[in-house]
Each structure stands twice: as structure tokens, then as C-alpha cells.
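One chain of protein is taken out of this complex; the other chains stay put.
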Amino acid sequence: MINFGYTSNKDRQIVFDENDRSVYQILQSKEPSVDICIQCGTCSSTCTTGQFTQFSLRQIIVNIHRGEMDFINEDIRKCMFCGKCQLVCPRSVNTRNIIQVLITILN
Amino acid sequence: MNVEGKKLIWQDYQKEIADNNYYYVRSCVRQTFFPGSETAFLRILKTELNKDVCDQSIHTSCTGIGYHSDVVPIETTMTVVARQFALMTEAGYKNFVPSCITSFGLYTEVLETWHHFPELEARIRENLRKATGREFEKPDNLAHASDVIFKFRKEIAAKSKYRLINKNTGEPIKVVDHIGCHYSKMFPGKGIGGAEYPYVLAGMIEEWGGEVIDYPERRHCCGFGFRQYLVKQNRGYSLACSRKKFESMEPYEPELILTNCPGCPMFLDRWQYAINEMEGKSYGKNGQGIPVMTYEELAGLMLGYDPWDLGLQVHQVGCESLLDKIGIEYDPDKKYKGLEDKELGKPKTPSNILFV
Amino acid sequence: MTRESQTIAVIGGGPAGLEASAKLTGLGYNVFILEKNTEVGGHLLDWDRLFPDQQNASEVLDAIKAGLNENTQILTGAEVVEISENHRFDIKLAGSPQKITADAILVATGFDVFDARKKEEYGYGIYDHVITSAELETYFKNKKEILKRNGSPVKRIAFIHCVGSRDEKAGVRHCSRVCCVTAVKQAIEVKELYPDVEVYLFYMDLRMFGLGYEELYKEAQEIYNIRFIRGRLSESFENQDGTIMVKVEDTLAGKPMRINVDLMVLMVGILASSGTSEMGSKMGIGINSNGFLKPVNSHFSSQISNRAGVFLAGTCKSPKNIEETLSDARAAAVLIDNYLKAKIT
Partner (left out) sequence: MGAIAFHPFVLPFSIGVVFMLTALISRFILWKKKLPFADNEKIRNGFFTVKTLYALKEVFRESLLHRRMHRVNPLLGYMHMTFAFGWFLLILIGNIESRLYSGSEFNLPYYPIFFQYFVHDKTGMPLEKVFTYLMDMLLLFVLSGLALALIKRTNSRLLGLKRTTNIHKGDRIALFALWLIFPFRLIAESITSGVYHQGGFLTDTFGKFIDELLPVDQLVVPAWWAYSIVLGVFFVSLPFSRYLHIPAEIVLIFLRHYGLKPSKKFDHFSQMELFSCPRCGVCIDKCQLASELNMEQIPPGHFFHSIRDHRDDKEQAFNCLLCGRCEEICPVGINTLDIRVQRRHEFQVQDNKIQFPYLVDGKAQHAEILYFAGCMTHLTPGIKSSMIRIFEATGLSYYFMDEQGGACCGRPMQMAGRFNEAKAMVEHNQNIIDRCRPVIMVTSCPICLKSFKEEYIINAQLMHHSEFINLMMEKNKINLKHSGLRVSYHDPCELGRGLKVYNEPRKVLHQLSDLQPVQLEAHFSLCCAGSLGNTVLTNPQRNELANRTLDMLLENDPDALVTACPLCKKTLAGSNRCEVIDIAELVAANLILKGEPSRVLRTPMYSH
């Protein structure tokens, strides 16, 4: 093996068919309202934690659906559970339970 | 796949290609990467097809690499391009044939720009006049060298000694084509077959007996992308692009990659070696690489030229497996011998698998 | 003169033309419906069920047709060649000595769906498993099974929104409005037929403008497990096994994405039909930048053309759903009546 001084860059593409999307399936079975999210971003904009960090429930949901699980476990632990997201969600997604279920599934 | 549908599209992208009297401009890098290719082009046109080709040594780089790397301003580039046209005009030619895809894209872009902004053209004429005292006519016909070979693919086939057919099985050789990005992605109408399903190389492969293989990442760039390769820190990105293509084509088991751009054969060839050195992965059959060729090299092989005259020994991925399949005769001992049997020196063989 | 002595030529026998004719004959006028095709009904003939309540298109068409009375004359296969004006309009039809004389003309020449072949990179007409929404509708209508070319079942379907809508590269700047909800409707229908099929919708925006559409969208998520991915198809490719590789940017995850599907359905947009453009140029009616016919004022006289006695109804003016089309046709009928009454007195 030769070190040329560079390596092949990691592909950023979401390879949907190869990603492990099982967490979404479990989440979906335990909290079906995750399905009706329309990714409007209201939750992430009102988020108390969002004032301090890049935390976004919207992105967490979409990334889990795509099986992009990097950092999800760290991210969900940033949530303070205050419930503002639940109050503002136009689709009435049970946001807090999504966090609750994820914390259980991912540990 | 519905080939009929593809043909409908090909019909929409027909292109006028002059049939004689070409003014040939060479590529900066091809002569060092694949030195036999341009020689083969001239030999085919002049001796096989009896065409008039003007090949001068006084033209310069088109500045394309510098232009796309943001180091040469556009007016400078246009003036250099204007000088190339002036040389053509002075030599009495009207059909401009660049060897390089980047050049072809650049000439097309300059001509299009002048078409829409005549005042710019006037200023460039003025610049050229001031700098060199030359005047120029815009070419009547601008075609890439691969367009010219495409135009005469049937004539070449008629004169061919070999066909792209496995002599043992009688099956056509499976070839993937890779078109240089600047050939038609910028101006789909200027490329044979357009940008989505280019036909220029596919037409040659079909005509010479091979089977064209489509694969999902066919349109993806080889990874040259000037700034990606030229800066060493970015080189991993270049490598990743080629790797994406290899991984995508691998299941189709192609036996040859055919290219028409200076950079693409370079990267598709050398990166196979680099990936193998880094990770031990190879994409051809039996742990071998997939041979990569330029269209001139392939045309030359079909016409029975000696592989070593075509410069196939400077390829990183050895082409002997393909030559054997087609049944092309060659002398293995002469591989690393130059003109008058001068020793060229042997490359260091890759450590883990036999690539050369 | 009375209403009974006056004649109106309705060009185009789609929902708008038929509905306007029904209202006009109801008022007592004589109406000629000039239909280029062999049958009246327009695109409704090819449609199976309508959003958002899944009513049968044929029921709707029958209800419209039921309004026609004996004062209506339907001429099918009738292509307008020339229109001349001499107090009244004289209309010459192709291949027919018959000349129609009318006191007013209603243009209801409708729309054509976008020719998906123009989006070459999507592979329609080239890849085996790429169809349009209009084709899918005929599958539903003819109870044709949705299978792969080799007869094996389809496991995953992608619906691609905005094919020939909101696409300057395809020369279409407008939003075709109804395709979003059509995609949702068709996705649900697919799931009803094949509950195990995975369905993905690739969209830029979801424009659920009508009452009941948003509910349908939510139903798709909640009941049918249909997934929406916000990303517009850049290009597709046919894999070795005939599946289609869909390449999008997953804009919400902020990453490029690729996903293999067995069937790709292109939600083709609504364009002014060739007949619409033809009528526009033949009669000197204004054409807007999207290729649709331009009424004199799009707010308060949206059924009146710039040429006296020529009226416009339906999707020759803009993409519309059935409800809007029929309302528009009825409005046109009223305006034609007003126009002719003024002439009578």
C-alpha cells in the first residue's frame, strides 16, 4: 500500500437502499404521528434548545427516515423536553414522544 | 432500455461536420499522457482517408485549464483563441478541429459569446491586431477530433483489420464510453447525441462491432475538474469521482473504457492504479484493471496499427488482455522499446496485483 | 331576434365546452360543439377517478352531458380551418363543405399534457419503467396491472412532481396546480391496489390549494404510509436490472441522495393545447407568456377575449381543476348571453 498524501473523499450521497432505516420503522410503530410531519420547521424555530445549539427535530426526523444516523444519538440528548414544539406543530405531531422513543431505541 | 427512444434523441442532435480540409490544433496534455493518439489521428486522416489536415507547431495552448482554474482572464483567453483562428485563416483553412475537449468547449463558448455580444468580438479583434498585427476569420465549421472520427467511422470500419469482437466467443466486446464534460454538457446542441445520451463514441463502438454499455453514473465527471486535481489537498475529491464511476460500472463487467477527452482517460486509468495501491481494490475481471483508451487508439487498433506505435505501453492499466481477446497481434518484447528499439525503461509494477 | 334564432359555436368538446353548451342551450340558444377528436369529453375520457373525493370521471362527464338538449349539435372530427367575420362568424371545417355560421364563439380548446420526452435526463421513452401520470391514470381506468416489463411485481414507485411545470429549462414557467394533488391521489390509489408497494413522492413544494386536498395529503402520510421527499429529480438512470436510479438532492437533509425504484411516474404539467395556440393565432386572441389565451382582464372579465363575440372558458386560459373549469364555463355562458342580449335589443 502506498500513501499518496490524500485519500478518497467520503461520498456525501444518501444511499437510500444501503442505509439502515430500521430505527424509523421502530419509531413509526411506537409513535405513528411521526409520519404526518410535513417538515415545515416550526418546531425547530420555536425550540428552546435551538436557541443554544443547532438542534433541529425536523432534521432529526428526516435524517432518521433516510437512515442517516450519524450524530442522532448525541443530538436527541440536547432536547430539554420543554414541549413548545408540540404546542406549535401544525400537524400535531407528538414531538416529545418522538424524542422519548428515540432515546429508548437508541440505547 | 428502449434504444428506439434514445435514437429519437440522437436524431435531434445532429451536427454539421466538415468532410475535408481541417486545421488541427493539438492538446497541451494529451501529447504527454497518450502520445500516440494525436499521431494516430493524423495518420488515419491523412493515409487511410486521404484528407487534408493542417498540423502546425506555431499554435499555443488555448488557455482552457488556466481559464477554468480562474487564473487567466476571459479577455486574454479570447485573444489567444482569436490568434488560433488567425493562424487557421493565414494557413487558408476554414474548418477548425481541436484535439482537446476543454479546448473544444472553450472555442464553442467563445464563438457563442461573440455571437451574442458582437461588440466583444470587435474588441478582441482590436486586441489581437494591437498585440500581433493579425486578422482572423471565424471558422466555418468547428468540430472536435472525435466528431471527425465519428463522421468517418464507417469508412474506418470498412478498412479495419479487426473488429471489437471477442475472437474466442464471437461476442461483441463490452465497452463503456465516457464523454468529456465540456464536449456537450455546456452546449448540448454542439455535441453529437446531446448531453444526456451522447452518441459520438457510442456510434464508433457500434460501428466497429462492440456493445455499448450504459451504467448509472455514466454522466458523472471523471474527477479531473481542474481545481480538484491541480490542488493536492482536493485530490481525494477527484479520486472519489472516478471511484463512483468504477463502482457503478463494475457490475456490468466492461472490457474497455473509451474516452474522447485528455483528462478522462488519464484519471480513469491512473486512479484505478491509485485505488488499488491504497485499498487493494480493482474493478476489472480477475483482479485486473479495466483498460482505458482514447478513440484514436481504438481506431488505430481496428486498422491494425501496432499497439506499441499507438503508445499503449504508457497506459497504467495494461491492455494486453483486450488485445488477446480481439486477437490483435503484438510483440510483448517490444512493449518498452521506442523508435529504433531504444529502451524506454519499465514502470515499477504495482505491489499487490499485476496491473501492467 | 330571439335566443332561439341565435347560434353559438363552441370550439372544443371537453368539460368546459360541454358545460357551457348545456347552459347556453338551456337558455334557448342553438349550439354547435366542434370537437377535433372522435368523441367529446376531453381529458375526462382518459381519467379514472378525480381528486379529492375519488369520484368517477365518467360520472362527472355523464352529469355534464346530461345537461345538453336537442338544441345542441355535436360535430366530432371537426377541425376548424378558418374563421371569417361578416357581422356573424363563418367557420370553415377541414374536409367538410359545411360552413358553420355563429353569432358568438366560445373557445374551450383546453390543455395538452407536457411531453415528458423533453426532459431527456428523466429517460421517458428510453427507460422501460418510466411512465407519465396520464398513462398511470389509463392503467387505473383500464384496470391494467402495474407490473414491471418482465411481469414481476413493482415494489417501489417514485412519483416525480413538476415535470414540465415550474421548469424554465423545459420552457414552462407556470405551476400546473393540479399535479400535486393528482400525485397524492394516484399514490393513494396505487397503495389501495398494492398495499405493499413503497411509494415516494419527490417534490419542490406541495401545493394543496383546494378544500380536502390537504386532508388527502395527510391521509397519504398517515394511512397509506406514503413518503414525501423534498428534492427535485436531477437525472435518472436505468440500472442493470431495469430499475430506475433516482438522483435528487434531499434538500431537507441537505445531502444528495440516490434511491432505486421499480417504476417512476412523471407528474406531467398542463400546457396550452396545440389547438389552443392555433385558435389564438387564427382569431388574433392575445396569448400570455405561458402560451395560454389571455382574457381582457383576468380579474373581472376573465371569460372575455380581446375580440368582440369571442369568449374563453376552461384550461385554454390557465391550469384548472374540474370544479373551476365548470364554474368558468358557466360564467362564460352568462357573459355570452349578456353579449347576445345586447345585440338583440
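Letters A, B and C name the chains as they come in the text, with residue numbers starting at 1 for each one.
One rule holds in what follows: contacts are C-beta pairs under 8 Å (C-beta built on N, C-alpha and C of every residue); 3 or more make two chains touch, one makes a residue touch a chain.
Every value quoted in this text rests on a predicted model; they were computed, and no experiment measured them.
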Contact set of the excluded chain (shown chains only): A
Touching the absent chain when the full complex is considered, from A:F4, A:F52 or A:F71: A:F52
Of A:I26, A:I72 or A:I103, the residue in touch with the unshown chain: A:I103
Hidden partner chain, residues of chain A it touches: 33, 46, 48, 51-53, 77-78, 80-84, 87-88, 92, 94, 96-97, 100, 103-104, 107
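As a convention for this text, only the chains that are shown with their structure count from here on.
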Pair with more cross-chain C-beta pairs in contact, given A-B and A-C: A-C
Distance between chain centroids, defined by C-alpha means - chain A, chain B (Å): 46
For chain A paired with chain C, centre-to-centre distance based on mean C-alpha positions, whole Å: 39
Junction residues of chain C, two or more chains touched: none
Complex contacts: residues of chain B adjacent to chain C: 1-2, 5-6, 8-9, 194-197, 214-219, 251-252
Interface residues, chain B side, partner chain A - complex: 232-233, 235-237, 239-240, 243-244, 274-275, 277-280, 351-352
Chain C - residues contacting chain A, complex: 206, 217-218, 221-222, 225, 227-228, 230, 250, 252-260
